[in-house]
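Take a look at the following structure, please.
And now, chain A:
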Amino acid sequence: MTATSSSRETILAAIRATTAATAKQAGWLDEAYQGLPRTYNRIGRLDRDASLNLLIERLREYGAGIAETTPEALPDAIAAQLASTGKRRFAAPAALPSNWLAPGFEWRVDNDLPTGEIEHCEGVLTAAAAAIADSGTIVLHHGPQEGRRLLTLLPDIHVCVLLASQVVETLPEYFRQCISPPELVTWISGPSATADIEMTRIKGVHGPRTLHVILARDN
Partner candidate 1 sequence: MTPTGQPHAELDPRFAPPFPQAALPVLRNPQLRKNVAHAIDIIQAKRGRLVDEKDDWQQLRSAASAIRSHVLENLGAYLEEFEARCIAAGGHVYWATDAEEARRIILEILRQEQASEVIKIKTMTSAEIQLNPYLESNGVRVHETDLAEIILQLGEEPPSHIVVPALHVNRSQVREIFARKMGLPELSDDPQILTAAARNYLREKFLNVPTAIGGANFLIAETGGVAVVESEGNGRMCLTLPRTLITLAGIEKVLPRFDDLEVFLQLLARSATGERMNPYTSLWTGTVKGDGPERFHVVLLDNGRSRILRRPVERQTLKCIRCAACMNACPVYRQTGGHAYGSVYPGPIGAILTPQLQQLHHAQSLPFASSLCGACYEVCPVRINIPEVLLELRSQVTNQERGQTKRFLDLLYLGLRFANFLFASSRRFHLAQRIGRIGARLVTRKDGWIHSLPSIGGKWTQTRDLRGLPDETFHEWWANRKKEAQ
Partner candidate 2 sequence: MRASLFITCYNDTLYPETGRAVVALLERLGVEVSFEARQTCCGQMHANTGFRPEAFSQARRFVNLYRDAEQVVIPSSSCVAMMREQYPTLFEELGDETLRREYLALIPRIYELSEFLLDRLQAEDVGAYFPHRVAYHASCHGLRQLALGDRPYRLLAKVRGIDLAPLANVDRCCGFGGTFSVKNAEVSSAMLTTKLQDVLATRAEYLTGLDNSCLMHLGGAMHRQYAGMRTIHMAQILAATASCPAEVVA
């Protein structure tokens, strides 16, 4: 939109007039950025087991279901978890391992599913990108095994498969392990909630009201 290109120049000129007019050699901004003080905790303190237990505790605190299993027993654990929901119609990202799609359920695999069909799914099964124990956060990067964003938004139940090796203790550790910034991220720390009516915390406004995590200990 050309109309704002002059506004762009006006704003940038106004900003430059105020900020330091020192000679800008290549990389000086980077140097200044690297020099910023960071004395907060960059790494956690818990060992793997304690971290996993913390994650489980946090998930339980906000009412998420959590089932532990092993990588070998994963398909059975998934089937059992799905059965426990009492629901039948589940959405799934296209690249989920086929043995995760337990028999006896109506699977809607997302090969460009229309929104209306996703809306009519009762639940969704996905993998995850990571989890942060300290805050009980599930992280989705919406890759092929996690599905596009609305897949984990519209259905009311989200069954999420997490490997123990994907769990870190703290938020900075999550960022450390990202090789490069993902294009899409959703950090989920509990069901949606509001405290807008008299500060009474109500869970489940929009988005899945139930989260089940299946934690496969792949030590």
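Candidates were picked such that all candidates are chains of the complex that A comes from, given by their letters.
The rule is short, and it goes like this: a contact is a pair of C-beta atoms (placed from the backbone, for glycine too) under 8 Å apart; a residue touches a chain by one contact, two chains touch by 3 or more; residues count from 1.
Remember, it's a predicted structure, so these values are computed and weren't measured experimentally.
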Inset, instruction - Check each candidate in turn (1 or 2) and state which touches chain A within the complex. - result: 1
Legend entry - In the complex, chain A residues that touch candidate 1: 1, 3-5, 7-8, 10-12, 14-20, 24, 29, 32-33, 36-41, 58, 112, 115, 119, 132, 134-137, 142, 148-150, 153, 171-172, 174-175, 178, 181-200, 202, 204-207
